[in-house]
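Each remark here refers to the structure printed beneath this line.
Omission of a single protein chain aside, the complex is shown with its protein chains in their original locations.
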Amino acid sequence: MQETLAFTVPLSWYLILAAILFTIGAIGVFTRRNALLVLMSVEIMLNAVNLTFLAFARTRGDSIGHVVTFFVIAVAAAEAAVGLALVMGVFRHTRTVNVDSLRAMRR
Amino acid sequence: MIEIYEPYIPVLLIAMIVVVLAGVILLANGLLGPKRPTRLKGIPYESGVDPVDSPRHRFSVKFYMTAILFLVFDLEVVFLYPWAVNYNGFLADPGFAATAFGSMAAFLVILALGLFYEYKRGAMSWD
Partner (left out) sequence: MFEQVMFWLFGAGAVVTAGMVVAPPFNRNPVHAALALIASFFCMAGLYMLLLAHLLAVLQILVYAGAIMVLFLFVIMLLNLGDHELGKQSSSVGQMIGLVAMAFVTSKLVVTLATSADSLPHGADPAAPEALVRDGFGTVATVGDAMFRHYLVPFELTAILLLIAVIGAVVLAKRNL
């Protein structure tokens, strides 16, 4: 155990995992028609971004990535609150949450 | 390498026990439990009365207002926590003590404005 300790998972693995998760989220945003699923996919994308921030923070050994991730989580909460309120407002007017059926700028 | 993660070993053990136990219980119940469904057994039990309505009611939007309040004050506590842990250190730094206190006071006041707005709009009244 005297040899120097090192992280056995390199930075690139975390970045690749984050890229895959970001793609899954982006595909969800592009292809899903249910507004709730679109919002959930956005949360997956935000999480993938957080993972990159934290991976770089560990590699660099400073706390900036952690602080930024902290703020990203707060922004995600605000985004979810307003986004879901918008979904409810849309549902009240059109009785649907299918984003394809929202084509008019006004009623 | 494992020494760094040592504090998390109990958490990991608990998680494993939970997953295995839940899986075993569900699996055993599905495999061993007798299943003889009839129509009468299948309907929801409402104190012996026949179901009068669909259970798929739309919930009231009041629950959403409560959830919004919970979300905001959850985040407020989350931001308070690192501040409180570091507050003694901030006090020891004469140039920074007032700023540390004032910034959190401003944060709390701004969030309290949201609570006040929701109260004035009547979003918190249940009727």
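In this document, chain identifiers A and B correspond to the written order of the chains, with residue numbering beginning at 1 in each.
Here is the rule we use: a residue touches a chain if its C-beta (ideal position, glycine included) is under 8 Å from a C-beta of that chain, and two chains touch if they have at least 3 such contacts.
Given the structure is predicted, the values throughout are model-derived calculations rather than measurements.
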Which residue from B:Leu32, B:Val49 or B:Val85 sits in contact with the chain not drawn here?
B:Val85
Sites on subunit A contacted by the missing partner chain, in the whole complex
4-17, 19-28, 30-34, 36-37, 39-41, 43-44, 47, 50-51, 54-64, 66-67, 69-71, 73-82, 84-89, 91-92, 95-98, 100-101
I need the residue numbers on subunit B that touch the omitted chain, in ascending order.
1-2, 4-5, 8, 56-61, 63-65, 67-68, 70-72, 74-76, 78-79, 81-83, 85-86, 89-90, 96, 99-100, 103, 106-107, 110-111, 113-115, 117-118, 121, 123
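Note that only the chains that are shown with their structure count from here on.
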Using mean CA coordinates as chain centres, what's the subunit A-subunit B distance in Å?
19
Counting only contacts in the complex, subunit B reaches subunit A at residues 1, 4, 61, 64, 68, 71-72, 74-75, 78-79
Under the touch definition given earlier, write down the residues of subunit A that touch subunit B in their complex.
5, 7-8, 73-74, 77, 80-81, 84-85, 88
